[in-house]
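Reading through the C-alpha cells given below for one structure.
Removed: one protein chain of the complex. Kept in place: all other protein chains.
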Amino acid sequence: MHRYIPNTDADAKKMLEAIGANSIDDVFKDIPKELILDRELNVDGPYSEMEIINRMCKLSNKNKNTNDLTCFLGAGAYDHYIPSIVKHLAGRSEFYTAYTPYQPEISQGTLQAIFEYQTMMSNLTGMDVTNASMYDGATACAEAAMMAADKKKRKSIVVSETVNPETRKVLKAYMKLHNIEIVEVPMEGGVTDLEKLKSAVSKETAGVIVQYPNFFGIVEDMSEIEKVTHENKALFINYVDPIALGILKSPGELGADIVVGEGQSLGSELNYGGPYLGFFATTSKLVRKIPGRVVGQSEDVDGKRAFVLTLQAREQHIRRYKATSNICSNQGLVALMASIYLTTLGKKGIREIAMQNVQKAHYAFKELTKSGKFKPMFDKPFFNEFALTSDIESSKVNEELLNHNILGGYELGKEYSQLENGLLVCVTEKRTKEEIDKLAKVMEVI
Amino acid sequence: MKIVEGLLYSNDHDWVKVEGDKAYIGITDFAQNSLGEIVYIELPEVDDELDKGDVFGVVESVKAASDSYTPVSGTVVEVNEDLEDSPENANEDPYGSWILAVELSDKSELDELMNHDEYKEFCEKEE
Partner (left out) sequence: MYTGYDKLIFEVSREGRKAYSLPKCDVEEVELDKLIPSEFLNDKDLDLPEVSEVDVVRHYTQLSTKNYGVDSGFYPLGSCTMKYNPKINEDMASLPGFSKIHPYQPTETVQGALELMYELEQSLAEIAGMERMTLQPAAGAHGELVGLMVIKAYHEKRGDTKRTKIIVPDSAHGTNPASAAVAGFDIVEVKSNKSGAVDLEDLKSVLNDEIAGLMLTNPSTLGLFETNMKQIADLVHEAGGLLYYDGANMNAIMGIVRPGDMGFDVLHYNIHKTFSTPHGGGGPGSGPVGVRKDLVEFLPTPLVEKEEDKYVLNYDMPNSIGKIKSFYGHFGMMVRAYTYILSNGPGLKEASQKAVLNANYLMNKLKEKYYLPIDQVCKHEFVLGGLNKEILGISTLDVAKRMLDYRYHPPTVYFPLIVSEAMMIEPTETESVETLDKFVEVMNKIADEAKENPELLKNAPHDTPVRRIDEAKAARNLVLKWEKNN
C-alpha cells in the first residue's frame, strides 16, 4: 500500500464487487491485449520519505549554491533578496494546491491576488493593463511579437542585438513558425546602433523590440527609437527589468505599446532557470489582443465586489484554433509571489533596492577597473550590470574566481563574437562591500 | 424570435438592409440569442475593402467568440461606434444595431440572400 493511496486491497475488492467486476483487470478490459505492457516499469523506487531525503540531499549537495558561492552572475537571472514572508504566504496550500480559478466563487483568493498583481505591474511599468502572467520573459517577448504581427498585419519584427540572447533565440524559434522575419539591429558601443535601426524599421515592421536596461546593463536612450518606431506605425515593445523600474522612467512614459520582461527578480529563487515569471503589459487600446488570462473586477448577484477571469472568449478553450495564443497554464503561483514581494517592498522598498543595486554596482565597477587590468568595455550609464574586458580569457578568470568560491560574471564571448574576453558582472543589493572588495582583490592577481 | 420584413438574410444569421447603393449589416435576433450576452464587437475600419465571405469583425459573448462574414462585397463606409461602448445593444435591439455599412460593389449578390419568409423557414430547420 502506498501512503498516497487510501483504498486498501480490501476496499478495492468491495468496490469491484459493487460495479460487477471480478478483478482490477476488468476495468482495463477495453485495452487490446497486445498493447498491454507485460513487465514492470523500469523506474527507481519506491522509497520511504527518509530514503528520499537522503538521496535528494546527496544530489542537492553535489551542486554549489549561492550560499556556497558569492554570486556576481546575472544576465537574465538574478540573485536578489527574498523577504521571508513571500515563501510562507505563497506556501499556504489553499493557494498552491488550487487549479486555475474557473470557479470564481471559491477562488477569490487567487483572483484577487492576480488582480492586485495586475495593478502593481501596470503601475510599475506605467501601462494600462497587465495579464495574469506568461511562462517567462522570453516567451512573453515572443507573444508580444506575435501580437504585434497580428495587430499590424505585418510580417517583420525588428530586434536590437542588445536584447538578451536567450530571449532572441526563443523569439526566432517562435517567429519561424509564422514566417515572420526577424531583423536584428547590431549594437555600437554597447547600445543599439541608431542609424542601422532607422534603416531597418519600415512600413513592413510590426514591432520593434529593445531591452531596458539592455543586456549589458546599459540604460539606452529610448527617445529616438520610439520616434522611428511610431513614425512607421509599428508597435514599440520594451523588454524590461522590473527592479530597475524602481528608479528609471517607466516604459509607459517612454511611449511603449507593449512591455514584457522576466519577473524572477520579484521574489523568486534562481531555481536553475525556472519556474520564473513572464509579465506582459500593454495599453487599453490593445487589450483585446492580449494573450493569456486576465482577471477583471465585477460584482456578484448581491452587488458585492468580486473578481473573475475575463476576456475569456479570446482563449484557446473557447476559440480553439482562432485563439490569440495557445497559452493555457500561466505562472499563477509565481505571480502571487511577485504580488507578495511588491506588497512587502512597496512604494519605498523597490526604490531603495534599485538604489542599492546602482550604488553597489558602481562601487564594484570603480574597484574592478581601478588598476587598469580590467577595462570597461563600454562607456555608458548602467544599472546593476557592467561589461569588463582584459587580456585574460574570461573562462580563465571565472575558473580562478570559482577557486575562491566566487561565481563570476557571464562570459560575453559565448554569444557575441566581437566581445571576446568580455565579462558581464552583476552586483545586486545582496552583495556587501566586503564581498566586492574580495572580488576585486582576487581579480587583481589573476 | 423576431424576423423583420423587408430585410435580407444570410446563412450566417446576418441581416442586410439595402438603401440605394449602400447596405447596412447586422446580426439577427437568432444570432444574438444563440451567442448570449454580447460583451464586445470588433468593428472593421472605414475604407476596408471586403469581398463576400471576408471576416468583417468578431462578436464576443461571455462564453463564445464568433467571426462575422460579410454577406455582400463592398467598401466599408460607416461603422457603428456606439457598439464599442454598448455592445449589449446588439442583444436588446439586434435589428436596430447595425454594425457596418458598405458601398455595394456587386448588387447581384443580393439575389442570393433570403427574404424574411425564407429565413424564417431556415431558422426553424436550424433549431
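To keep things simple, chains are lettered A and B as they appear, and every chain counts its residues starting from 1.
The working rule: a contact is a pair of C-beta atoms (placed from the backbone, for glycine too) under 8 Å apart; a residue touches a chain by one contact, two chains touch by 3 or more.
Note that the coordinates shown come from a computational prediction; the quantities given were computed from them, not determined experimentally.
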Seminar exercise, completed: Across the complex, visible chains touched by the hidden chain are A, B
Problem set entry | Residues from subunit B at the interface with the omitted partner, ascending | 37, 39-40, 60-62, 87-88
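Throughout what follows, only the chains that are shown with their structure count from here on.
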Exercise. In whole angstrom, what separates the CA-based centres of subunit A and subunit B?
Worked result: 43
Exercise. In their complex, what parts of subunit A are in touch with subunit B?
Worked result: 288, 312-314, 318-319, 322
Exercise. Which bits of subunit B are touching subunit A when the two form their complex?
Worked result: 39-40, 42, 60-65, 67
